[in-house]
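A single protein chain has been removed from this complex, and every other one stays in its place.
Up next is chain A:
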Amino acid sequence: MSLLVIEDLSVAYGQIEALRGVSLTVESGEVVAILGANGAGKTTLMRAISGLLPKRRGAVRFDGTDITRAPADRIVCLGIAQSPEGRRVFGTLKVEENLALGGFTRSAHEIRQGLETVFGMFPRLAERRDQLAGTLSGGEQQMLAIGRALLARPKLLLLDEPSLGLAPIMVQSIFRSLREIAASGVTVLIVEQNVRSALKLADRGYVLEVGRIVHEDSAARLLASPEVQAAYLGKAHT
């Protein structure tokens, strides 16, 4: 049984349909990448999965449970956590408080365990645990946003543009950590504009264009495909 099944999902902002009949599956333990240009509907898809946007049509099932109409807080409790686009850390709270907040649905004991895990994974956060999150660099804030999502102990981690606005060296470091997270058994669904990094991390990928899935393949084949290369990797058709 697939961990996440999305069938014919449509999401609209008023009259404008941002997603038009998207279907995809994520198997347990997989890393799946969603690729697409600006405005393709990637962030809409992530927010719809998390229950932050109402769905117009279609169904979302997670771990055997229908979550199409479930509220956001219940979806977190069921095991889906999101590191949102633009990081959205709580700037006036300390690093450690931001992380603890990620465990809002968890017990104090689980939060302590989670903090240890995240500090082990991101030593820079451990160094800055008492610093206000607003004073961190962009890359550190991204680590914090990912760490915060991990504190919810998700079975499925949603990552919305983790490389957005980061220096190339920081992107490398973030993706190294993501590889580590995936290796620890967390299933990952990642949305990225940095197609090369995303496909190197992922097992499979979907290409989203103006609200529709137009390609689906293994990450290796997508990386090699002329269409993807032309559209996203800046290489001309050969």
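Here is the rule we go by: a contact is a pair of C-beta atoms (placed from the backbone, for glycine too) under 8 Å apart; a residue touches a chain by one contact, two chains touch by 3 or more; residues count from 1.
To be clear about the criterion, contacts and distances are computed from a predicted model.
K.L.:
Looking at UniProt, which of "Cytochrome C", "Ferredoxin reductase family protein", "Histidine kinase" or "Branched-chain amino acid ABC transporter permease" names the chain we cannot see?
P.N.:
The chain we cannot see is recorded in UniProt as "Branched-chain amino acid ABC transporter permease".
K.L.:
Considering the complete complex, identify which of A:69, A:112 or A:176 is in touch with the unshown chain.
P.N.:
Touching the chain that is not displayed is residue A:112.
K.L.:
Looking at the whole complex, which of A:149, A:166, A:190 or A:207 touches the chain that is not displayed?
P.N.:
If we include the chain that is not displayed, A:149 is the one touching it.
K.L.:
Going by the touch rule given at the top, which residues of chain A touch the chain that is not shown?
P.N.:
Touch with the absent chain occurs at residues 47, 50-52, 71-73, 76-77, 81-84, 88-94, 96-98, 100-102, 104-105, 108, 111-112, 115, 129-130, 148-149, 152.
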